[in-house]
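One structure below.
Apart from one protein chain that is not included, each protein chain of the complex appears where it belongs.
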Amino acid sequence: MDIRRIETPLVEDEISVLRSGDRVLLTGYVYTARDVAHKRFVDVLAAGEPLPVDISGQVIYYCGPSPPRPGRIIGAAGPTTSSRMDVYTPALLSLGLKGMIGKGKRSESVKEAIMLHKAVYFGATGGAGALLSQNVLSYEIIAYADLGPEAVARLYVRDLPLFVVNDSFGNDLYEMGESTFRTT
Amino acid sequence: MEKRTTKEELLARAAKPARDAMQMHPHYRGKIEVVPKCVIRDIDDFAVWYTPGVAETSKDIKKNPEMVFQHTNKANMVAIVTDGTRVLGLGNVGPLAALPVMEGKALLFKYLGGVDAFPLCLDTTDADELIKTVKYLCPTFGGINLEDIENPKCFYVLERLRREAPIPVWHDDQQGTAAVTVAGLINALKVVGKRMEDVRIALIGVGAANVCIARMLIKAGVDPRKMMIVDSKGILSARRDDIDRNTHKEKWDLSRMTNGEGRDGTMEEAIAGKDVLIALSEPGPEVIKKAWITTMTDDAVVFVCANPIPEIWPWEAREAGARVVATGRSDFANQVNNSVGFPAIFRGVLDVMARTITDEMCLAAAAELARCAEDKGLSEDYILPSMDEWEVFPREAVAVAKKAMEQGVARLRLTEKELFAMAEQKIRRARDEVGVLMEKGIIRPNEECP
Partner (left out) sequence: MRDVACADISSALERLFIAANTDLPAAVVERIELALGEEASPVGREVLAELLANARLARELEVPICQDTGLAVVFIEVGQDVHLTGGELAEAVREGVRDAYAKGHLRLSCCDPFSRVNTGDNTPPILHTSIVGGEHVRIIAMAKGGGSENYGEVRMLLPSEGMEGVKAFAKEMVRKGGPNICPPITIGVGVGGNLEAAAILSKKGLLVPFGQRNVDPRIAKLELEILGEINRLGIGPGGYGGRVTALDVHIRILPCHIASLPVAINIQCHAHRVREVTL
């Protein structure tokens, strides 16, 4: 399979080369945030305050890892279902968020926002928690530590194996794939 | 057993219709015209059909846009849109030269499917301009038939219009050819006793038709790893670095998905060991060599559909061991003829006012087409019905309409009986109309050219 190596922070030139279905190995810093963290982001923005993280050009990984064994950086680190974060996403994209990693389909408004702001949504394989954890070289809680595994953390990943699900042109790997292979 | 013939004889045989065409066309000055559909009893009727009466219908539609289908012929009108860049086997002849061909298509739409089709030859070759123009035209029509637009532009145009146009859009060269080819293959495999899931297929040519055929075959159950596709440079594989993903996305996708063994090679190597050969490439008869057919498996199925001469003579393919052979020509057995597809498919689409034409609807058409032939008894020489089997058209239309309802893309819900009656009535009406016009001498025979 053809593999593209890309790095964070993501730039538009790089993003516009990506197409749904591409196999990508991602290196660089990504930030974890799930439902509660996203809600807090939106509340913070509504109050006119800055986010605890500068997300411009960055990638958010929807992940709440399992606790690490002693001496390990992180436990199993697979993706959680992205749709729960859909309602918060267009606002973050408008602030410069360029990539998201998760699993499952996004809503139409998220897909439109991805096209509008030239961003990309990657899929990490659900249930491949051990494999994905191997690509995490550091884990540091940045904000909302009270949320435990759902805190906002900064991870340094190397060659994190992903698929491009929604590219910046409106393509959707879930739709393309099902449409190609559905025979009923 | 088909009569053997030579290239010269075939070309000579094709010369007669060519001569007749040059004589008949100027006689009639066009093959279609606009004919009233409503009564015109006296001048007073115009106050109803035009001002002031028609203003009411205009107001009604402004308030309820769906009423346009009640007050106008939009539901049965299809635009045949081309830019003339790939007309029949002639290549880029331009929109003016494409006009008689599109009129002919309109004739087939009406006579075989009862569909009112109108040619629109556009004076632009820019894909985005084409797309914009078609979108601007949508209020008048119930469907769009793209025709004879060059590859790879046609893929981009079809994909975008399918997404952005409010009425169904399709490209007969892609989906129509695919529906009829798949129907033929379903039956050919029944004749030789093989399954879609098991067969190894070689596709020769990566034009609009074969790209769509490949996609449809995968949806019909063929394992893409068992497919090899060949272009002018050889077998498509992931190692081919001459395929540009940006300009030839469909070809690139196929190069990644097919050819499970990852082989590189020539057409000859692609054909070896295959159960099925589907060629839509350069006109023959020496494009595919007889010796290559012998390297296929037993009971091979060979479709050689280049226009006007197939890639190999059908009798040579048979001599080389092929058991079922099909071409695009009516003078050989098993003609893969788009005309048993598009008129019926559009009939079904329009009768339920489907929002779009899905791949599954095309496959449903293919399955019904195959069944029509099967009902009459399949054999090596009969795998597809011909244009003159009138029952095929309403049956196929109903199958497409049912699939549209099943998939939730139909605006109307009707029973199978109602659908069949509607389709049959519209097609019969079209035939009767021409019959009456000819009987009454309004359409006169051309004495110089019987």
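As written, the chain order gives the labels A and B, with residue 1 at the start of each chain.
The rule is simple: a contact is a pair of C-beta atoms (placed from the backbone, for glycine too) under 8 Å apart; a residue touches a chain by one contact, two chains touch by 3 or more.
Predicted model only: the values in this text are computed from it and were never measured.
Within the full complex, the chain left out of the display is in contact with A, B.
Check B:Lys132, B:Arg163, B:Arg195 or B:Arg225 against the missing chain and you find that the one touching it is B:Arg225.
By the touch rule set out above, subunit B reaches the unshown chain at residues 218, 223-225, 256-257. Although one chain is not drawn, its touching partners on subunit A can still be listed: residues 1, 21, 23, 63-69, 72, 75-78, 80-81, 83, 103-105, 123, 125-131, 133-134, 149, 161, 163, 165, 173-174, 176-184.
Here is the rule we go by: only the chains that are shown with their structure count from here on.
Separating the CA-averaged centres of subunit A and subunit B is a span of 43 Å. Subunit A contributes residues 1-2, 19, 21, 179-183 to its touches with subunit B in the complex. Looking at the complex, you find that subunit B touches subunit A at residues 215, 218-221, 238, 245, 249, 253, 256-257, 359-360.
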